[in-house]
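Encoded as structure tokens, here's the structure I'll be asking about.
Shown here: the complex without one of its protein chains, the others still in place.
The letters A and B name the chains in turn, as written, and every chain counts its residues from 1.
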Amino acid sequence: MPAAMQDDGRIHGMDNLRALAMLAGVVFHAALAYSPLMQPIWPAADGASSVVVDAFAWFLHLFRMPLFFAIAGYFAALLVARRGMAGLFANRCRRVLLPLLLLAPPILVTMSWLTEQAAVTAIQPSPALAWIRSYLARNGHVPLLSGWAHLWFLFYLMLFTVLVWVASALEAGRIGRRLASLPASALVVGLPLLLTPALALVGTPWPAPDFFVPSLWALAFFGLYFAFGYQVFLHGELLARLRPFSPLLPAGAVVAHAVLFLATDGFANTSPSAAQQGWSAWLQACAGAWMTFWCLLAAKRWLAAHNAIMRWLADGSYWVYLVHLPVLLAIQYRLRDVPMHWTAKFAISVAATFLLSFASYQWLVRHTVIGRLLNGQLPPAPAPGTTAGRQRRGSSPGPA
Amino acid sequence: MNWLASDAEMVRKLIAKDWQVYQKQLAGYVGGLLLALGLVGMGTPLLSAAGTLLLLVLLIVVGSYAIQSSVMAERKQQTQPFVMSLPVTPMDVFWGKLLANLAIYLVPFLLVVGGLLALVLTTARPDGTVPWIALVAMFLLANFCVSLCVAIAVDSEGWNIFTMLVLMTLIGPFIYGIGRLDSIARHLQTDQIVWSPAALGILAGELAVILIAILIAGWVHARKPSFL
Partner (left out) sequence: MTPAIALAGVRKQYDDFALHDIDLELPAGQVMGLVGVNGAGKSTLLRLLMGLVRADGGVVEVLGQRLPQAQVAVKREIGHASDDMRLYRGQSLRWHMDFIRGIYPVWDEAYAQDLLRRFDLRPQQALGGFSHGQRVKAVLLLIFARHPRLLLLDEPTTGLDPVARGEVLDALAEVLRDEERSILFSSHNTADIEQVADSITFLHGGRIVASGDKESFLDRWRRVLCRGTSSDAVRRLPGVASVRDGAPLVEIKTGAFDDTTLPALQALGLTVEKVEPMSLEDIFVTTVRGSNNA
């Protein structure tokens, strides 16, 4: 294990990176209302849309959740190192399973209710809302939710925790060590190739696997990122070996995304041939993997310092991500019928969602039992003048 | 002889011991279950069917394998004398084996069956299959319990394997039979969940079989004159 100071710095960097990934999710989900691709499907879809939104939002999508699962793998390895397998399970059940079981029902029910209200009251319903309205008229109730909505990541986190135990009992650590010792170029080229088969099984861009029953492609795809993050913890030099590629990674990712975007005509190609599916999968994998590498390297360099504001944002990010979608939908359903340029609507919905979510965090959650459930016991505020990073009690707050 | 375990703490230690000794096999089993579930979750007809088949195979075959390795292997590998030299009564060992194997089987079993029921209830698949799923699931559970009880109570490896094989061959006819039962077949394609008297009767019968198997095995085990 590296020296405490270094270790502390890495933990802060990962914490902050995870927070950014989750908060970026708020921006992403807000953007979906103005995405041409999502117009037919997204209930909060506004009439106005722009291809610019698609270009940026889907780029974010390609690496946001992969990055999150890589960080989750890193923290899983940390928990196992500090507390053993039983400690990992205890921690994940407290921080992930319990919130999922307790908070999913009210959150999902709220979203369902909000959508029903919107379907009934919208002046110019989006295609999805119109369909819900007609379903309501025919059946007297909205269609039953058959998935976890945006909380699917908690479900998969629990599954990966189980898989950590499976892998360790079956002594898969040897494979991990072999792969982690490969040269960096092998990783840069190899990880996208490994990810491609899983992505080739689903549409482009890959959908959120929010069904109650886990999907094999998602287990493999996010599982590989999780395993990569696990190895990053176990082998400190892994990231350092990738550093020489640092400037090429974001450039390569952008290029891959651009090629994909143009080749599929903004993802509009809904019936690709098998070859096209393969290429799309590979390009998505490249963009996702390279941006993930780059984000991890950047976090280590720029986000590692302790910063009170970042700390507070990181603490709040879990709760904010859990509740942001109902809040966002409530706001965007209202905004739909307001005549305003979509950029203004986008800015307002993002700002308002953040404000309301963080406000609810600060006053309703941070110092209550919910806050303890999500983040563990908050340590006392550091005395003024201390510069060293704080060691959290119940370390690894939040879901990852 | 006293039927209940003499010492709950010792029973707990025996279960923990079994868990640690058979962790590798268990991990493989769970991994296989997740793979099967993943296939079902893919949604396409071919992969879902493959996943369901794999689930069924795992729940049947691996359940038997678990019994075999944790109960029968103790005899074959002669770790039984070691366990019996500990401060335990034979009934402690009985309850330890029974509870350990039930837990090992029930946790994934309940998750899979629960998942299947959730799948049926929340998607477009006809809800009328719920009683059918419940009856088949309970039959698999009853099979497992009977195999387990026979393995613990009877020391002969030959009889244990014979029992397991016989029970396995009954699964096919049972599934076929209840599919043909009028009160169930009528609703299989509909969305109505109907618990007919026949279905409830079969369910009660399956539960009774489980209870009787445990009672008989406990009685037989308690009266054994020799434990080696």
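The rule is short, and it goes like this: a contact is a pair of C-beta atoms (placed from the backbone, for glycine too) under 8 Å apart; a residue touches a chain by one contact, two chains touch by 3 or more.
Note that this is a predicted model, so its numbers are computed, not measured.
Visitor: For the full complex, can you list every visible chain touched by the one that's not shown?
Guide: B
Visitor: Could you tell which one of B:Val57, B:Leu86 or B:Ala103 touches the chain left off the display?
Guide: B:Leu86
Visitor: For the chain left out of this view, which of B:Val21, B:Ile133, B:Val154 or B:Leu181 touches it?
Guide: Considering all chains, including the one not shown, the answer is B:Val21.
Visitor: Please identify, in ascending order, the residues of chain B that touch the omitted chain?
Guide: Residue positions of chain B that touch the missing chain: 6-7, 10, 13, 17, 20-21, 24, 77-79, 81-82, 84-89, 92, 225-228.
Everything that follows uses one rule, which is that only the chains that are shown with their structure count from here on.
Visitor: Could you state the distance in Å from the CA-based centre of chain A to that of chain B?
Guide: Once rounded, the distance between the two centres reads 38 Å.
Visitor: Across the complex, what residues on chain B touch chain A?
Guide: 23-24, 26-28, 30-31, 34-35, 37-43, 47, 51, 115, 118-119, 121-123
Visitor: Considering only the defined contacts, which chain A positions touch chain B in the complex?
Guide: Residue list for chain A touching chain B: 144-146, 159, 162-163, 165-166, 168-170, 201, 209, 211-220.
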